[in-house]
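Rest of the complex left out; these chains stay put.
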Amino acid sequence: MTTVKLLTDAEAAAIPAVRAVFEDIRATRKSDFINNFWRGLANDPPTLKRVWESVKAVMGAEGTLDPLVKEMIYIAVSTANGCNYCVHSHSAAARAKGQTAAQHAELIAVISLAGQTNHLANAMQIPVDREFQFGG
Amino acid sequence: MTTVKLLTDAEAAAIPAVRAVFEDIRATRKSDFINNFWRGLANDPPTLKRVWESVKAVMGAEGTLDPLVKEMIYIAVSTANGCNYCVHSHSAAARAKGQTAAQHAELIAVISLAGQTNHLANAMQIPVDREFQFGG
């Protein structure tokens, strides 16, 4: 059950601004598969385009972080935010980028340790040490 | 302002179970500095010991993830959970482990992109694609 319509390929193809993004997604990913997230966003072509271009810029950039590391960071945020869809989609993406079972296990161990100490620091309302100051 | 006392070095040294953990923190980190988080946890020696041993096991393990990558994952979770203390402490830890400004900028870009699409997926209540099934 969704709160918006998920556009079919035919419906997407009938809207030029959506078709253009879907074609770019397929070309960029070298795959015909368009996942539901984009089919929902397609109800709003300007947002579809803006979000896709952000994803391409951030996740596709030749930067200093490995593409698999970026997927792991994505999974970490999505887990903490309780976004079930995003945990699934980025866990699949991480596997597609070569994540091993051992790497996934370590990722989850770090995420849950952070979950634990986040709650401890919040419960004790620990003040930030001056030593942590940026540039300090 | 905290909800517990932060133990001083003298107070910590007076409790054998706390002193042992503090000594191990100092030896493991090759630094005399004990940050406030541990000084708060020291009110409960068994939890202090259990949490420190978890941190050592997860963050210090010779595994498949780079120590800096683990710090980035930690920052990602702490940001999403709104734990100000943890964002500060692990941002400092990442810098201490050699994180460059460019890596930090990319980290933040991924975290905020995830924050954006997490909200989109939740607002649209997008159903998980069968293609994301583990082992599928």
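Just a few scattered comments:
Per-chain residue numbering starts at 1, and chain names A and B are given in the order in which the chains are listed.
We adopt the following convention: a contact is a pair of C-beta atoms (placed from the backbone, for glycine too) under 8 Å apart; a residue touches a chain by one contact, two chains touch by 3 or more.
The structure displayed is predicted, hence computed values, not measured ones.
What's in place is 2 chains of the same protein, and the file's complete complex has 6 copies in all.
Here is the rule we go by: only the chains that are shown with their structure count from here on.
Averaging C-alpha coordinates per chain places the centre of chain A 21 Å away from that of chain B. Within the complex formed with chain B, the residues of chain A that make contact are 1-4, 6, 33, 35-37, 40-41, 51, 54-55, 58-59, 61, 63-65, 69-70, 72-74, 76-81, 83-86, 88-92, 95, 100, 102-103, 106-107, 109-111, 113-118, 120-129, 131-132, 134.
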